[in-house]
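The structure follows.
A protein chain is absent from this complex, but the other protein chains hold their places.
Labels A and B are assigned to the chains in the order they are written; within every chain, residues are numbered from 1.
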Amino acid sequence: MAKPAALSEERTVPPTEPERVPGPVLKRLAGPTAWADERTGAAGLGKYFLRKVFPDHWSFLLGEIALYSFIILLLTGVFLTLWYKPSMAEIEYEGSYQLLRGVAVSEAFASTLDISFDIRGGLLMRQVHHWSAMLFVAAMFAHMLRVFFTGAFRKPREINWVIGVALLSLGLIEGFAGYSLPDDLLSGTGLRFVDGLIRSIPVIGTWAEFFVFNGEFPGDLIISRLYMAHILLIPGILLGLIAAHMALLVYHKHTQYPGPGRTDKNVVGYPLYPIYMAKAGGFFFIVFGVTVLMGATMQINPLWTYGPYNPSQVTAGSQPDWYMGWVEGAIRIMPGWEWHIGGTTWSWNIFLPGVGLLTLLFVLLGVYPWVEAWLTGDKREHHVLERPRANATRTAFGVAGIVCFSLFMIGGGNDIIAVMFNLSLNTISVVLRWAVFIGPVLAFIITKRICIALQRTDQERLLHGSESGVIQRSPVGGYSEDHRPISQGEAYTLTHHNEYPSLPEEGVSKRQLQARRWFYGDNMSKPTRAELEAAAHHGHDGHDGDGHDGDGNGHEVAGRESRELTSSRD
Amino acid sequence: MKFLSSRRRHRAVRPLLLVAALFLTGALYTVAVPDERSSADAGTSTQVEEGRALFAVNCSSCHGLNGEGSSEGPSLVGVGAASVDFQVETGRMPLAAPVEQAPQKENIYSREEIDAMAAYVASLGPGPEIPTEAQYDPEGLTAEQIAEGGELFRTNCSACHNFAGSGGALPNGKYAPALEGVTPKHIWEALRTGPQQMPVFSEEVITDENVRMMIAYLQSLEEEPTGGLTLGGLGPVSEGLWAWIVGIGGLCLFAVWIASKGARK
Partner (left out) sequence: MSHTGGSDISVRDTRTSAGTTRSDDERFPVDNPGVEHEPPRWTDADPDAGRSAYTFVVGCFALVPVLAIAFVVIYFAVPENVFIDVGSNHYMAQHLLLGLTLGLAILLVGVGAVQWARLLMDDTERTEERHTAASSAETRTAAIDIVYQGLQETNLGRRKLIGRSLLGALGILVAPAAVLLADLGPWPTARVRAETIERTIWGEGVRLVNDVTYEPILAADMEIGQLVNAEPENLQEFHGHHLQVERAKAAIIVVRMDPNSITIPESRSSWHVNGILSYSKICTHVGCPISLWEQQTHHLLCPCHQSTFDLGNSGVVVFGPAARSLPQLPISTDAEGYLIATSDFPVPVGPSYFERDSRNDYEDGDA
């Protein structure tokens, strides 16, 4: 949120545009510009794009982390393909890592070891690639949460939200495919798990398994098939979707947080050229630099200690990369439900938490903008973001989702947690079986109440100003604190959020009405102009602190003018 | 004396007294039978007698007066000297309190006392002896053998003790301990005797040479260079955590800095 700083009394005059006297640089550019423009019409594009305004806020850079990570992944990935061999053929390892020499390994595994130990800078690039993949997905999640909690997915951005959900789901698959390529013990165990997951699909499971693995697990083709998916198919789709994501972003212009001067009809910020080019371009190098430093100093996926994949070996702490950890957790805490009907087996214990939960998450995410639009009946365009507190139910939904996700994640690491904190593995699992249902409900209720409490705080600031910290004693001995009116900028910011259409409307069914009441009936209404004026007037009169506690029409005026702090309270 | 009297009801008094009593017992025996003490050879009859006395004081309350076992502890008939050596020298026995799994702690017995108890337990029934250095010392193996030791380790050990020997979880609060810093002798003894929930890996099935290969692999693993901080050697769970903390956390700090306005007048 743009900080509602106090406005200076006299408005400074905005600086006028500098006069356009072509300097030596412009003169020198004139030739090439004309050449390019005559062939591409680039000047028109430049005129439109170069001064495009982007609002400035740190949370708007989360998506950029994901975008830049993708570019880093392309760069380092191309490097890795120069040596990596996507082959499951068995060879004897003869590279320079002593502890595996003479061991029968696949060519994929051996070439990954070669990259790590026999190609200078290879280990660095491998680790940068892997860290970058972790950050790519993490940044997508973080970006999605920002978009969700600020309501940036609302009209007209629903399509871009859906593209984002597609990017996220593809990102998970892309990451998993890459994780499997080295053919080490951990990734092989992961593939074994995927084999079980595919098998569990009712009716077509065995067919899907045989088609994916070219027969029985592990077969001889899965690595080369995953390689194709990892370096061609999925990145290609990702690239296309990212392009569409960015194009829509440019077309819609970026959302902005509420603040003085910000409305749904404008965008306030810095121009693309030069400030954003320097800031966003600089941020690319910062993301890249940080990832390289992580690759240099933090070991990731030390596959030489995992050893080559061997279906009769396993290691304690077999886990997927973090972004699949919640599925892993769901599968761990699931009770062993299976149907045996006639000669068939229905593996709900794998299908529901595996395939089912993955589908559920992405379907829920995908349809959410329409669910909310239906709940609120809101058909307007929105470009100013909502503060999370202003939409208590949505925020509560989001937090409940995060809590549920985190509980599943804990399930995915329950063995590590059991050892670290001296807990019983079994107890963690049993508790989590209940917690994944109860936790989100509690989180929902608590978050909603916190949001509404924060709305009240805002309301109080609007009507009674901010606490000055000055305690006064009245002649009769009571103590009270002075309040100062807040600036117009802040008042504007605090009252800019959306008020949903009033009820009832024509053409709204009873069910819809109930849904709306549930969704935003508990939100505080903004004070009206008259109330603000009355409060301002009242504030000057003194501190008699009378009947503002609710006027019976939902306009709760929380608290009193000044909090009584006398010792006789309570 | 005021110092002592004021603390006689302290929580630590009982265990301390117990420890003191144990020391005293040990010391008494040292004084009582000084001659044969120097001979480290297992199984002399005096050593067995000393062992029996030590056993009666330190172990019999759970394992029974003659090592026959009780509801509190298993029978020690046939567990062998190696078992006593492992359990006592790693501080797992005697137990300080009844727990799911005996934790590793400071050993409070002298070499001679352990030998005496081991000799006594060995006299109850045949079992693995305390190994000689040649049985567990990993020196002198070829690189190929060490690599094969890795295969053996991943087949037999990593399921519980993790690929890097960092340990792992067992059901109901039990755990497979980390192997870092465990001496080769104790690894040998643990394999042969199957302490607590650990299965036995007998000499006929996993030969001494195999054990030496696995020990050599583990030692080499500890000395191997790393591609940076190992983050606990726990695999993807800790990696994911660090990706969020260092990666997303650090980049968010940069993002806040980028979006902040420069210092104003």
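Note that in this section a contact is a pair of C-beta atoms (placed from the backbone, for glycine too) under 8 Å apart; a residue touches a chain by one contact, two chains touch by 3 or more.
Given the structure is predicted, the values throughout are model-derived calculations rather than measurements.
Asker: Check the options A:Trp58, A:Trp83, A:Phe284 or A:Tyr479 and report the residue that touches the missing chain.
Answerer: A:Phe284
Asker: Based on the whole complex, identify which of A:Leu170, A:Ala296, A:Val367 or A:Ile446 touches the chain you can't see.
Answerer: Per the contact definition at the top, the residue touching the missing chain is A:Ala296.
Asker: In the complete complex, which positions of chain B touch the hidden chain?
Answerer: Where chain B meets the chain not shown: residues 74, 148, 151-152, 155-156, 159-160, 168, 170-171, 174, 176, 194, 196-202, 204-206, 210, 222-230, 257-258, 260-265.
Quick note on the criterion: only the chains that are shown with their structure count from here on.
Asker: Express in whole angstrom the distance between the two chain centres, defined as the mean CA positions of chain A and chain B.
Answerer: 45
Asker: With touch defined as at the start, can you tell me which chain A residues reach chain B in the complex?
Answerer: Touch residues, chain A against chain B: 56-62, 65, 98-103, 116, 123, 127, 131, 134-135, 138-139, 142, 185-186, 279, 282-283, 286-287, 290-291, 294-302, 304-307, 310, 312-323, 325, 412-416, 418-419, 422-427.
Asker: For the complex, which residues does chain B have touching chain A?
Answerer: 143-144, 146-148, 150-151, 154-155, 158-164, 166-173, 175-176, 217, 220-221, 224, 226-231, 233-244, 246-248, 250-252, 254-256, 258-260
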